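Every protein chain of the complex appears in place save one, which is left out.
Think of it as A, B and C in the order they're written, each chain with its own count starting at 1.
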Amino acid sequence: MEKEELKLKITELNTTATFDETGEWLNVTVDAKDWLPFAHQLRNDPVLVFNYLFCVTCIDWKTQLTMVYHLSSTHDRSNTVVIKINLDRNNPEIESVSSIWKTAEFHEREVYEMFGVKFLNHPDLRLLILPDGWEGKNPMLKDFDDPVNMIRL
Amino acid sequence: MFIVKYIKNVFSAIKSLLVGMRRTGYYFTHHKEIITQQYPDNRETLVLPERFKGEVVMPHNENNEHRCTGCTACELACPNGTIKVITKFDITPEGKKKKAIDKLVYHLELCTLCNLCVIACPSDAIVMAQTFEHSVFDRNKLTKVLNNPDSKIMDGVE
Amino acid sequence: MVEEIGTNTDGDLLINVGPQHPATHGVLHLVITLNGETIKKVEPHLGYIHRSIEKMCESLTYRQFIYVTSRMDYLSAHINNHACALCVEKGMQIEVPARAQVIRVIMDELTRIASHELWWGAMAMDIGAFTPFFHAFRERESINDIMEETCGARLTMNYMVPGGVMADLHPDFQKKVKAFISFYKTKIDEADELLTGNIIFQNRMKGVGILTKEDAISYGCTGPTARGSGVRCDIRKIYPYEIYNTLEFDEVIETGCDSLSRYLVRLKEIKQSLRIVEQLIDNIPEGDFQAKTKAVLKLPKGEFYSRVETARGELGVYIVSEGGTTPYRIKFRSPGFSNLSALDKMARGSKLGDLVAMMGTLDLVIPDIDR
Partner (left out) sequence: MWSLSGITNWVDQWLNATFNPTLTLIIEMVIVGVCVISLFAVLGLVLVIMERKVSAWMQIRLGPNRVGPKGMLQSFADTLKLLVKEGFTPNGADKFLFNLAPYLAIIVAMLLMAPIAFAKDFHMWNLNIGVLYVSAVSSISVISILMAGWASNNKYSLMGAMRSGAQIVSYELSAGLAILTIVVLTGSLNLNDIIQSQANGWWIFKGHIPAIIAFVIFIIAVTAETNRAPFDLAEAESELTAGFHTEYSGMKFALFFLAEYVNVFIVCAIGATLFLGGWMPFHIGNWQSFNHVMDFIPSSIWFMGKTFFLIFLIMWFRWTFPRLRIDQLLNLEWKYLLPISMFNILLVTAVAILGWHF
């Protein structure tokens, strides 16, 4: 599906979405509170069928956090969108989509510990990679300073 | 028929096992297929390819001269901070100050042998050596100075 | 006297498999809830070998960060490097010379064969057959020798640079690869004789570790894991990169959804990779092995995503650039991480022995999962 078609289709689903077409794929920015219903629509829409969430990550822009979801469809591989959701850096909260795409469960846990984003209604939001009882800042944030840095030693 | 199928199953199962046993039996009796290399014994005959990345060395010629100008290109190219170039100022015969290396410190323990420094070097002063037996009992021995003591830069290398 | 064996409130046995365990091939830690021999729940605990490569890459330049990615999935180090090089090339809009593209693809496929060979041996060891492990290493060593000669290293080759490859092929390369292919063809039936046809093996693999097509997609499984469930997901076919669209090879798909299908997909992929190498080895075009690039690479502001098919599945490299010499944020979408998340779904209800077989067929490489 072409970018324009996708854009039209997505506008039907969510009127507040804003678009950015500079990248390889269509970038869609939505509000955090719209995310869960929007995700449901993307997954279950008979034309789009975004059933394949292949990358979930977060970017720390120092002023805000941006969740990035890369979605694609196994029915039509040319359908790919990048959903971006800006979050408040001090209290990042977003609905979990692990009920829609199972893969999100692990990816969200990774984002949770690395960036401190709280995923609401996540089935098992615990530390996955960091050691149990990790205290202190989330390591992937830009202002995290590792006390032990081999290269700078 | 159930009983025929049962017996067939048993025989095909035994046959599949025998096929595997034939293969291992073949290797049991064919000792020339053995691929073991007796490493410390074959050290003399062991040939490493000339591109093998073992460690970074700085070749010197017979007059104890190297090609390093101390430009720190390797230091900048290194992803791990493996190389530290310590420079000094030599006084040339004409009385000018000229930058030269005092020490090129190489931390083998940090090196990932990625070859980026060798590529970055504009005067081909450092190369990869084909050594690989790096283990020592003292970690400090892995920090090496690549230029020989009292070595000079080769003529004509800028 | 003996203390009470640790159980949870339902009276189930909790077992820690790993971080040091013969079947996890690394430092994977699984907490398994067992009812007798039957698995009720598998809970992976990761991070024992997490080096935060993503964070590390934020302080490295675009030339330097490629070498770090060899350490993610060390069995297909070359393909990891390829993904990174592709992403930088996409951002810089570097045209890679034809010779470099062919060299890259040959190396990728050789790496894939080596990786699958090791997987075959390790997986056989998981289910209790020790001999195939050593037989697999024989073939793998031959590939490693070829790699060593051209790239200068056996495992973490670091042969890719943005714009091409680091050095030209070794003069003996073609001869050695051809010799390897003809040698390998005499040994390729061994896998069938020793394992695939074996009745014990068949019974161990058939019908266990069921991962349906829907689940495979939902869990984001890729590579042979998903292709064993009938998902068409070979990046080389659906988003061809380099010269893959000009090559003749089949995407191997099995629809059994069980461990045996995943096993067969990998075995057949070896043959397809051999086919690709055979097509290319006599047709390496002359020319440069590296494009002319600037000394300092600066990606324009923006986001770049590239993906390749590693031996384990889809590896995505997501670079967010602010226009500097280092990435602002880099994310590696590693195949193992998603594949591992499906393990719980697959393992529930099967026996402890099957868990080991399933982990074998997922082909887990722990540094790839932890990054």
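The criterion applied here is as follows: contacts are C-beta pairs under 8 Å (C-beta built on N, C-alpha and C of every residue); 3 or more make two chains touch, one makes a residue touch a chain.
For clarity, every value in this text was computed on a predicted model and none was experimentally measured.
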item	value
Visible contact partners (per top-of-document touch definition) of the missing chain	B, C
Residue touching the undisplayed chain, where the options are B:F2, B:F28 or B:F137	B:F28
Identified contact with the non-displayed chain, of C:F201, C:Y219 or C:Y239	C:F201
Touching residue (missing chain; options C:K40, C:K90, C:R138 or C:K298)	C:R138
Hidden partner chain, residues of chain B it touches	10, 17, 20-21, 23-25, 27-28, 31, 33-36, 38
In chain C, positions touching the absent partner	1-3, 5-6, 13, 15, 21-23, 37, 124-131, 133-135, 138, 194-195, 198, 200-201, 203-204, 351-356
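To be clear about the criterion, only the chains that are shown with their structure count from here on.
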item	value
Between chain C and chain A, distance of the C-alpha-averaged centres to the nearest whole Å	25
Chain C, residues touching no fewer than two other chains	none
In chain B, residues with contacts to at least two other chains	none
Chain A residues within the chain C interface of the complex	22-25, 27, 51-55, 57, 59-60, 68, 70, 74, 77, 82, 101-103, 105-107, 110, 128-131, 139-140, 151
Residue ranges of chain B in contact with chain C within the complex	12-13, 16-17, 19-20, 22-24, 35, 48-49, 51-53, 77-79, 112-116, 119, 128
Partner chain B, residues of chain C touching it in the complex	60, 63-65, 67-68, 131, 138, 141, 148-153, 156, 158, 161, 166-167, 170, 190, 193-195, 197-200, 202
